[in-house]
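Only one protein chain is missing; all other protein chains are in place.
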Amino acid sequence: MKPSSTFSLILRDVWSGLFLRGMFCEFLGTLLFLFISLSSVLLWPHAEPLSWDSIADEPLPTLDSTFACSPDPLHVSLAFGVSLTLACVCLGEVHLNPVVTLTLVAGLRISPWRAVLLVGAQLLGALSACALLLGITPTALKSNLGVNEVAPGVYLYQALLVEMAVTFQLVLCVQAVTHSKSAFSSVAPAVIGLSVMLGHLVAIGFTGCGMNPARSFGPAVLTMNYHNHWVYWVGPCAGSLLAWLLHDLVLHPRWSCFGDWM
Amino acid sequence: MKPSSTFSLILRDVWSGLFLRGMFCEFLGTLLFLFISLSSVLLWPHAEPLSWDSIADEPLPTLDSTFACSPDPLHVSLAFGVSLTLACVCLGEVHLNPVVTLTLVAGLRISPWRAVLLVGAQLLGALSACALLLGITPTALKSNLGVNEVAPGVYLYQALLVEMAVTFQLVLCVQAVTHSKSAFSSVAPAVIGLSVMLGHLVAIGFTGCGMNPARSFGPAVLTMNYHNHWVYWVGPCAGSLLAWLLHDLVLHPRWSCFGDWM
Amino acid sequence: MKPSSTFSLILRDVWSGLFLRGMFCEFLGTLLFLFISLSSVLLWPHAEPLSWDSIADEPLPTLDSTFACSPDPLHVSLAFGVSLTLACVCLGEVHLNPVVTLTLVAGLRISPWRAVLLVGAQLLGALSACALLLGITPTALKSNLGVNEVAPGVYLYQALLVEMAVTFQLVLCVQAVTHSKSAFSSVAPAVIGLSVMLGHLVAIGFTGCGMNPARSFGPAVLTMNYHNHWVYWVGPCAGSLLAWLLHDLVLHPRWSCFGDWM
Partner (left out) sequence: MKPSSTFSLILRDVWSGLFLRGMFCEFLGTLLFLFISLSSVLLWPHAEPLSWDSIADEPLPTLDSTFACSPDPLHVSLAFGVSLTLACVCLGEVHLNPVVTLTLVAGLRISPWRAVLLVGAQLLGALSACALLLGITPTALKSNLGVNEVAPGVYLYQALLVEMAVTFQLVLCVQAVTHSKSAFSSVAPAVIGLSVMLGHLVAIGFTGCGMNPARSFGPAVLTMNYHNHWVYWVGPCAGSLLAWLLHDLVLHPRWSCFGDWM
């Protein structure tokens, strides 16, 4: 088969109103989800009555990873969890996370080229969210846009393990509630939102909680800070593939459709 | 058509038991929602054992915007979200927010004169809530009644953008769960409450979180503080119209009933 | 009719297995709900690393109303809300609150003598909960068992108004979800728990949040502290009667069964 005809085949598969609408939803959903979630971290009222003045008067230290972590982790976790839940409620079936798309490819549920386009839409959404975020950052506050960084004192293999664990539970939850026989499909957005919240409660102290390469990619590009950035791609991908194996081979084995994997 | 006959037409449309009951519910709901939510901000136990005495002994600085922001944002966000959820559960289909009414007018779902009356009832409810709030404010505590103010260091265009964003997600959620084919209509109050909570988690540090012109209007009138008050009308209105466009033109296009918009 | 025959009539009405089981559930539910909720306030980890030692070494000031209020209000509110939700899930239809029973009497839904016995069971449950609470209080910690007290600087009429408001919304919610045509009857425990949580978020800074005369009665008796105790009976009763009037006369008018009220 000539490359051009392969390309035209792919194009014919992808060029449908429904899929274009799906791509737009991925873009819009990632944009909304990340803009809302990340801006909840940006500026937050301090306990001290004088905090606002201090922000206005003296510039804060630039690119201070500690500051980005310092809001109440509960606050940040809730914002991420709730905003993902609401994005799922508003936009219907969206992934909003490259590793969720990857799991669907691994399970042969969507074609690879569709996945590439969806992930592209997600990354574009993340970049747009961070650009918008730059727009609302007060100039006095040199923010790092909530970029994910490994906390001091945490080894890289530990960070990788933590990212794997939280993504593992997220993808396990996503598969459990989107499964056709699931008893919880009607509350799927709530379950997935809880899972995202739990991931942040756990991992925010280790790695700032990536769990979603698009979420890590956006701030990293905008702040040009790629330090240990691979951790936030390798960890989630490995965790999601493990979760997929567990789900499709052990919990809900798909031997009957084994031919699919040939 | 003569003005008087137009007026009588409007009066005939509006003068029904059901609509008057709806207006009363809007008034009562806004009153309850705002009174409960705003009083959760008013007086709150401090971590220091001596805080109560200090409130009683020495007067706090008057109209201190910082103090109004200083309770735990999580506490305030939860109070707003939960109280809206409960108001929707108790009173059924209420808007409680002028921009929700505006969206319905834009989508030609209610007539403009009904909308004007409903918004009037909401504003009246907000004023009553703030008057009640004044009644329970301890005299030693010169409160600003939780008036919305742009935080120091935040530009007006940034405040406007944040207000637009949080109202955008709120109205998108409202439309998604009140849509006739929505899978989440049975949990609509919970979803809308979560959306209000999320808005506060995000915007409380930037603008105190308006999201609802009635909520901003009440304290502004009672404390005679109209500084940047237009932001809390323009931002939410723009955000809600954007959300309406997205919903009615893209997510659930209404081309079939295009004639409605003529 | 002779008093003795009236008494025998009452006895015959009350002496049924179902009602005795209901009384036992009221007793057990109030005991569990209050014991769990109040002990969440009793002893809590401080942020300072040395706090535990300081509790063990030096006795805390006796009957210090400030200390009882000082745990994170969010923590206390969540404990009260969740434990009420769970009590309702475990025990089925229970009131656990004298003012809820009062509302049912006002609406002629249960007979006054049954109500008296149910309230008696609730108060007994509250006393038992506080006795158990005394048992688990470390001797070094002179606790006030979470007795409700009006905060310094708050006038009595303000405390009364706040208690009325929070009980008003609680009873409105109870009626809305237990109504026969309610769309939310399947999630009634969750809604009522949210309402209790909201009440605490709002009122904990003013009055410690009574909302439930049984909850206020238990600690007051065990610590012999009846200062302003009437507020916690008059406020909730007034609030619940107002909510009953609103519900039965305006929101869901019962004119058809007007004969009931003769």
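First chain written, first letter: the chains are A, B and C, and each begins at residue 1.
Rule of thumb we're sticking to: a contact is a pair of C-beta atoms (placed from the backbone, for glycine too) under 8 Å apart; a residue touches a chain by one contact, two chains touch by 3 or more.
Quantities reported herein were computed from a predicted structural model and do not represent experimental measurements.
Novice: If I'm reading the header right, one chain is hidden. Which shown chains does it touch across the whole complex?
Specialist: When the entire complex is considered, the left-out chain reaches A, C.
Novice: Which of A:83, A:103, A:169 or A:216 sits in contact with the chain that's absent?
Specialist: A:169
Novice: Among the options A:143, A:195 or A:240, which residue touches the chain absent from this view?
Specialist: A:195
Novice: So that we can see where the missing chain sits, which residues of chain A does it touch?
Specialist: Residues 47, 64-67, 69-70, 72-74, 77, 151-155, 158, 161-162, 165-166, 168-169, 172-173, 176-177, 183-184, 191, 194-195, 197-198, 201-202, 204-206, 246, 250-251 of chain A touch the chain that is not shown.
Novice: Applying the definition given at the start, please give the residues of chain C touching the unseen chain.
Specialist: 21, 24, 28, 32, 35-36, 39-40, 42-47, 49-53, 55-56, 72, 74-75, 78-79, 82-83, 85-86, 89-91, 132, 135-136, 138-141, 186, 189
By definition in this document, only the chains that are shown with their structure count from here on.
Novice: On C-alpha atoms alone, could you tell me the rotation angle mapping chain B onto chain C? Nearest 5 degrees is fine.
Specialist: Superposing chain B on chain C takes a rotation of 90 degrees, nearest 5.
Novice: When the centre of a chain is set as the mean of its C-alpha atoms, what distance in Å lies between chain A and chain C?
Specialist: Inter-chain centre distance comes to 43 Å.
Novice: How big is the gap, in whole Å, between where the Cα atoms of chain A centre and where those of chain B centre?
Specialist: 30
Novice: Residues of chain B that touch two or more other chains: which are they?
Specialist: Residues 72, 74 of chain B touch two or more partner chains.
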